[in-house]
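Note that one protein chain of the assembly has been removed; the remaining protein chains are unaltered in position.
Note that the chains take the letters A and B in the order they are written out, and that residue 1 is the start of every chain.
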Amino acid sequence: MIEHCGISRDAGGLRSGLEELAALAGRFHAEVRVPGTAEGPNPELEKALRVADFFGLAQLMLRDALAREESCGAHFREEHQSAEGEARRDDANFAHIAAWEHRGDGAEPLRHAEPLRFTTLQPSTRSYR
Amino acid sequence: MSSLPDPQLPAGPIAEAWRRSREALPLISPLRKRNLTLLVVGTGLAGASAAATLAEQGYRVRVLSFHDSPRRAHSVAAQGGINAARAQAVDGDSVSRLFADTLRGGDFRAREAGCQRLAEISSAIIDQCVAQGVPFAREYGGTLATRSFGGALVSRTFYARGQTGQQLLYGAYQALMRQVAAGRVELLCRREVLELITVDGVARGVVCRDLLSGALEVHTAQAVLLATGGYSNVYFLSTNALKSNASAIWQAHRQGALFANPCFTQIHPTCIPSGDAYQCKLTLMSESLRNDGRIWLPASAGDERAPAAIPEDERDYFLERLYPAYGNMAPRDVASRRARELCNAGHGVGPGGRSVYLDLRDAIAREGRQVIEARYGNLLEMYERISGDDPTDTPMRIYPAPHYTMGGLWVDYPLMSSIPGLFVLGEANFSEHGANRLGASALMQGLADGYFIAPATVTAWLSGHPTPTIADDAPACREALERARSRIGALFQGGGTLPVDAFHRQL
Partner (left out) sequence: MTSLSGASGSLSLNLRIWRQDNPGEPGAYRSFRLERVGADLSLLEALDQLNEQLIATGERPVHFEHDCREGICGSCGFLVNGQAHGPRAATSVCQLYLRQFADGATLTLEPWRSRAFPPIQDLVVERSALDRLIAAGGYCSVNTGQAPDGNAMLIGQEQAASAFATATCIGCGACVASCRNASASLFVAAKLAHLGQLPQGQPERRRRARAMQQQMTAEGFGSCSSNLECEAVCPKQISADWISWMHREAR
């Protein structure tokens, strides 16, 4: 995840991230060993439950990063940068909140968009040069 | 769900929109509150403050914590401070400036009404915490001290040395324990929430596992508040505490709660890098070090000389070179990205070439070792403890690491998710930080949600909706129990040989 969906992201990396993730999640369920039982304290079971959830979350993060075809804030897409390597935001197409709907574990989630309206401040470009 | 629920944004001009909408929110009688049970999951800043406040208002509150004590929640580790726009500011700060900085800092990917509300509430948070006995730093004259933080031109960050999160959390924790003693809060520790219970589409409870007995328990209530923090631990190495899971919000998402902006994750540039494959956690170093430290890498790729052996003209102070105006104080995302680019190009130092130097040499030459040690004493000690290197002799090595997630469960302006009756607070929701959070704003948001927003909006929702009592063995509860049981069972059926961490490490 840190490689494909960390400090900077690009479509190729995100797509291969999705593939590697699917493979890893599959291997996890087949090859993991959770010692002990569900009775009594079992920190390894706690760990296994959360890592199983992280696979689902990671997939959603990758999908969201792939769908947001702009660079904004902490989300930097390699494809969307200026000649100086600075972020290029796309207000015409992405001034919205992406809200994902789960439609079953195997199914594609649905991406909703909640448009953002700015009445007092208009979007400006950050510059630190 | 064919479309998004209405975000319930306030109408009219943005200034004072929260005050206007709060005054219009319906109330319910104290007598009725006594008969309503609310479930709060998580005891960090948002959860503890919400639970305490709702109990003070007369509700029956049941609190679930993953930890052995509410005081362990990861809010405790926040270092820097908490922002607030106070009326007495002498440097021209105001509610509208804090609003503007938050919206701009988030790169215009947050709701302006939410940012405005946060700024509007910020000052009351400080008052509340002071009244609880939070020992904020003071000026010699006795007034509250402030310092400046990244992304702002005014001094609006209130702090308690480098342990602001700890002190604010203990304030909320003590308020919570006061309600436990009063019998209005039932505190259940060592419980992990595994499933959300919905009845006719409304959140009415959770299934959790007692981490000592292993028993699965059903807890029902008239509404559920999740304040379970963020999901940075999806990345194996992050600055989050090891048990900071995201299970409650993820399982709520699987039950229908929308998840907003999951890709907005913040990566902090100044963390102590990993030195060993078995290292499982990265430690954050306050970015205040960048005020005096110069960040550099060898100018030629693959240069393996010790830092002291690299002459001045063969060092690349890359942030100063690329951003002459801000230099080493360039924002978090920019500093992180430039460091990564150069490491990928083979300039990185340390094991695997995965770090950059943060060098105090010039500051020590300019101001003297004692001054620098006094200014950053505890940070330098922490670095020495972890790395074994003395940062006043050898440049520190730092690398970016995930530490905060702006994304989270989608909520409307009253902090309710797309599942009615399910409220989401603090880092667990997708919040007002847009695509990038400003330093010292996380604590502000957690406490705004918990002390001031949710108590008002939860009451408003309860007043307008039926609040049936759900039996623990209702069909919806049994189904949720079954889901939890089968997920646990599946984990034991693999018959594999590898420990969980072997997979998490690859994630």
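Brief remarks follow.
Keep this in mind: a residue touches a chain if its C-beta (ideal position, glycine included) is under 8 Å from a C-beta of that chain, and two chains touch if they have at least 3 such contacts.
Quantities reported herein were computed from a predicted structural model and do not represent experimental measurements.
Touch with the chain omitted from the figure is made, among B:18, B:108 or B:136, by B:136. Between the chain not shown and the residues B:163, B:247, B:336 or B:405, the one that touches is B:163.
Here the missing chain is touched by one residue of B:174, B:392, B:463 or B:506, and it is B:174.
When you scan B:53, B:157, B:336 or B:441 for touch with the missing chain, the hit is B:53. Touching the omitted chain from subunit B are residues 49, 52-53, 56, 67-74, 76-77, 88, 124, 126-133, 135-145, 160-161, 163, 166-167, 170, 173-175, 177-178, 180-181, 187, 189, 212, 241-243, 273, 275-276, 278-281, 283-284, 349-351, 382, 385-390, 394, 397, 451-452, 455, 497, 499, 501-502. Panel shows subunit A; residues 33, 35-36, 40-41, 43-44 of it touch the chain omitted from the view.
Definition applied: only the chains that are shown with their structure count from here on.
For the pair subunit A and subunit B, the distance between C-alpha centroids works out to 18 Å. In the complex of the two chains, the subunit B residues touching subunit A come out as 1, 3-4, 7, 14, 96, 99-100, 103-104, 106-112, 192, 194, 211-214, 231, 233-237, 243, 245-247, 250-251, 253-256, 258-267, 322-326, 330-334, 336-337, 340-341, 400, 402, 406-407, 410, 418, 430, 434-436, 487-492, 494-501, 503-504, 506-507. Chain contact summary for the complex, subunit A toward subunit B: residues 1-2, 5-9, 21, 24, 27-34, 37-42, 44-58, 60-65, 68, 72-76, 85, 87, 89, 91, 95, 97-102, 105, 110, 112-114, 116-121, 123-124, 126, 128-129.
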